[in-house]
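Every protein chain but one is kept in place in this view of the complex.
Naming follows writing order (A and B), and every chain is counted from residue 1.
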Amino acid sequence: MLFTSWAFLLFLAVLVPVYFLVPKRIQWIVLLLFNAVFVCAAGVLGAVFMVVTIGTVYAASRAIDALYSRQRETLAAIKETHTKEERKQTRLRFEKRRRLVLIACLAVNFGILFVLKYGAMIGRFSAALFGTRAFGQDLALTMGISFYTFSTVGYLLDVYRETIPAEKNPLKLALFTSFFPLLVQGPITRFETVGRALLEPHSFDGQRFLSAGLRIAWGYWKKLIVADRLLVAVKALCARPDVYRGDFILVEMLLYAACLYADFTGGVDITIGVGELLGVRIEENFLRPYFSKSISEYWRRWHITLGEWFKRYVYYPLSVSKPMRALSKGTRKLGAGVSRRVPVYLATLLVWALTGAWHGSRPTFLVWGLLNGAVILISEELKPLYARFHKRSPRLTASAFYRGFTVIRTVLLLSSLRILDCYGTIKEAFSSFFSMFTTWNWGAVFRGGIQSLGLSYTDYAIAGLGVIAMFALSMTQRKGAIRLRIRKRGTVFSVCMLLVLIGTILIFGRYGFGFDASQFIYNRF
Amino acid sequence: MKRELKTAIGILLACIVFFGALSALTRLAAPKYHDTLIDGHLTGEYYDEKTDHDVLFVGDCEVYENFSPVTLYNEYGVTSYIRGGAQQLVWHSYYFLKDALRAETPKVVVFNVLSLRYGEPQSEAYNRLALDGMRWGAAKVGAIKASMTGGEDFMSYVFPLLRYHDRITALTAEDFEYWFKKGDPVSFKGYMMHTGVEPAAETPQEIYEPNLPEQSFAWLEKIAALCEENGIALVLIKSPSIYPEWHPEWDAEIAAFAKAHGVRYDNMITENDAIGIDMQTDTYDQGQHLNVYGAEKLSRWFGKVLKEAYGLKDHRGEAAYDADYAALTERYEAEKQRQLSEENGA
Partner (left out) sequence: MEKLLDILRELHPETDFETETRLVDGGVLSSFDIVMLITRIEEEFDVVIPARDIVPEHFNSAKALYTLIEKISEQDD
């Protein structure tokens, strides 16, 4: 179910009253049922995969939990009778068994993810080789699987690390895994926060409802007025790398930056707003990402939950893992600087390769991920240089002008990297990108060029105003939450704002006959 | 308490302004069908009728361009109306008939069979032309459901803003002129007049299915049943237009249907000589549609047929009808002169 479908709005219109009318005791069960309907509506096969994930993660988490308690009992029993070394051996034996359970469960779940994401590619390959029918193409789009797999596996890893106890009721884990607004385009959430909040009783609160409505409406506003409009031009530009070269690439970069931002943050606004309707707080996934002064800051502010997940469960564990430590020790003769850097470099590049692979199965995504990692490492190494520059010209570097420069530099840099996202092959992407420096064709861009992309000047004007509105809102947001300030002006004012948002969406939104209900871009992942 | 009341009134006022503005914008954005795409105006004009009708035509352009109710009345006193529409499909015809039955029960219903070649919805634009002007009721709901092509949704018929909102940035003077004003009728009891002449030429041979679609016959059955229930005589016709082609296999199928249901079927293409239609002078677009001269000839012939076959009453002399048709005839002649002088001017 897409956010921009009548079915989704109808689903909400039924769910919300039912959720608040049933006795609080069974609220979470009702929500689970609605989740089940949502998942099944998207396809039975997807539902089967989700049940497998829930089942295996539940079983593994309970097994790990049981192994912890048995370990504690055994250690307590032999405390007086056995030596320290023997007790250590016992502990290691349990640890080994826990790791075995964990690895088996991870293999199943990442296996599903891998087959679904890469199945289409493998399918095409084998189809080309053996002439069989390509399989997996439909599966590749299975809704939200990257998101819920990561959330649920995160829960399992937390149990494995003994940070949280295993949930005893499998239905409660199922509720967390299948929570419908998260299935469309994330974010990745944590069981201790969202999973627990889903289980608590919630009462209806008119003010919260209004506030949630504002957030949802703003999400649709960004999505329908800006993202879906610009997507038409972006698609047209990406589809013809042979025609749109040179300065068109700069146009493409900027349009794509605006489009992706509006699409992804808009979708997350709707997700968080829907959570708020029900009284469930969902983690923020964006913090004005385009105001970042460096790529690594950008990645702390864009798709925050994915970055957090990778850091928590891959990057840190990997950089302090035994092989890494050994590697670090082994390279000590090359100097302390080198040996300390070995784990960081390897872990950074590996995480970014994985992040790339998470975003898509094409090799371009892998290159995109590695380049991101490389840029981050380079800027880390350049930090002392920057520091000296800051010391030498403190007046300049403290100025708004300099800050503006770093922000624009970051946006251009990340947009350049995203070019890889637009094209099917690495060669096309690089050739397009570098044509920007060799071909000067602003004349062609403005003489009919941008009009040939499926949008009229009116469309560009509307999208432009939309971008200005988003920018202005972000600027204001730095001084405090917007909705809080709207709410302070009273209920009537809030209702008016909500109606203005809805009205402008109805008139200027790109939807309806002739405009295909395009999927949220991130739905693919 | 007082504050809550104030809030409630504030919200209520905001909502009233909001829905008021939206409905005004809906009217503004919707196509007016008055100066452009005028075929879309036909559906709604029926509801302004002041007198009832003994004969109701339903069907596509081959009825609303080829028959003239003015001639039928002035020659025979037969009262009639054409509920036609551009590419009107058979289920549109069925629901237009059903819709008309809410207000009146004609004695004869005439259906042009050309549209039976289509068993599936064809185009969103034609659906809109046909259905936008229709009065709400079970018939409209049924018509929409039967007509929607892929990608259309029912909601956009209930709230046309959902369909036409993108027109807000492409409004023309016509949209403002007829924003709240209902324009003059563009037809003469459903007839659309053309005075031009463009002789028929060679028509290209088309490849066709020898059988008309089953769905078409299912709807035709429904029309026949509806007429029978209401004691209405159904007449199937194939208008004398020679293009698009009407194939002998189809003709046989319709003849068989008419025989089985005991209804009349006239294939007028074969009668063209008797009617006196000359495709060199009586068509304005090479034989697809008749011009006003052809329509008047056809009406003179068909009025006689209907009157004799169904004993239709001559309403001339009845004050209400005379007044209605006198005004109509005056407008009709004025339009004819206007078009003629326009042609000569050009």
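One rule holds in what follows: a contact is a pair of C-beta atoms (placed from the backbone, for glycine too) under 8 Å apart; a residue touches a chain by one contact, two chains touch by 3 or more.
Small disclaimer: the values here were computed from a predicted structure and weren't measured.
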Displayed chains contacted by the hidden chain, counting the whole assembly: A
Options A:Ala41, A:Val344 or A:Leu412, residue touching the unrepresented chain: A:Val344
Of A:Gly55, A:Pro317, A:Gly464 or A:Gly503, the residue in touch with the unshown chain: A:Pro317
Selected from A:Leu171, A:Ala387, A:Ile408 or A:Ala481 as touching the chain missing from the view: A:Ala387
Interface with the unshown chain - residue positions in chain A: 161-163, 296-297, 300, 311-312, 315-317, 319-321, 328, 340-341, 343-344, 347-348, 376-377, 380, 387
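As a convention for this text, only the chains that are shown with their structure count from here on.
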Whole-Å gap separating chain A and chain B, where each centre is the average of the chain's CA atoms: 54
Residues of chain B touching chain A in the complex: 7, 10-11, 14-15, 18, 21-22, 25, 29, 124, 151-153, 155-156, 161-163, 165-166, 168-170
List of chain A residues in touch with chain B within their complex: 6, 456, 458, 462, 490-492, 495-496, 499, 502-503, 506-516
